[in-house]
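Here it is, the structure in full.
Here the complex is missing one protein chain, while the rest keep their positions.
And now, chain A:
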Amino acid sequence: MASLKEIKGRIQSTKKTKQITSAMEMVSASKLNKAQQNAQRYEPYTKKIKDVVSGIAAGSSGISHPMLEERPVKKTGYIAIFTDQGLAGAYNSNILRDLMQKLRERHQSKDEYTVIVIGRTGRDLLKRYGIPMFDEITGLPDQPSFNDIKNVTRLAVDLYANEDVDELYIWYNHFINPIQQKVTEKKLLPLTEEVSEEDSKGTAQYEYEPSPEAILKQLLPQYAESLIYGALLDAKASEFGARMTAMSAATDNANNMVDDLTLSYNRARQAAVTQEITEIVGGAAALE
């Protein structure tokens, strides 16, 4: 059995760790709260744009735009959202696992795809596996505003517009609740599903100034960008949820460990006391 001093040291260090994990749990909880609010505030914007886009698509047939049409796929682009910091449980490894699996299924060679990676952990992981990266974005704020990520969205949309890639997917953890995240793949471009013949309710015939085509030209990139932003907000909420859960599990574990250690500490102390008494009694008996 370990010595009393050793056990005492371990109890103290475990308690210190527990302080850190429980503080991180609380920080994550409050960040999660904010992230959820951000996601809520963003909701009306994307919904409105979608309304108008599908209104245009439904109201006037025969409009074409590169972002609405499928073209033969020579190269696929992926955006993968990871975290900057670790300590978020299986958050990053889940995405990595699913992404790698899909990449292997879909592509024969590494020339067929490229990845825009968001988050430091993701960058390191993908680099280790030799995945071709088009660009990496790290150090995004915890509560990103649309302005903060504009470079990312523009980069991705331009990649498609310049025909560097012929389709664009985004990978992220979808927030279900604080303890559940689901790895999600979403097709961003071309926008075939989004703007299918879904009839938009209550959208009367609009006058288009100057023309439906000109509006689509501005609106579709804006819509695609807003989808990326939405995914990012969702991913951020998941990140904090995952971190909160991981930290709360770590705190619980630390508690259990402190209990166990305290028990063995008491046992060891009792054993030492008993031994001492036995020795004294033995010594006294020997004198008689």
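Definition applied: a residue touches a chain if its C-beta (ideal position, glycine included) is under 8 Å from a C-beta of that chain, and two chains touch if they have at least 3 such contacts; residues count from 1.
By definition in this document, contacts and distances are computed from a predicted model.
For the chain of the complex excluded from view, the name given in UniProt is "ATP synthase epsilon chain" [choices: "PpiC domain-containing protein", "ATP synthase epsilon chain", "ABC transporter permease" or "Xanthine dehydrogenase family protein subunit M"]. The residue touching the chain not shown here, chosen from A:I11, A:A35, A:I56 or A:L168, is A:I56. Of A:S28, A:S226 or A:S248, it is A:S226 that touches the chain left out of the display. When the missing chain is restored to the complex, the residue among A:N33, A:Q101 or A:S145 that touches it is A:S145.
Touching residues on chain A toward the chain that is not drawn are 38, 41-42, 44-46, 48-49, 52, 55-56, 145-147, 150, 204-210, 214-215, 218-219, 222, 225-226, 229.
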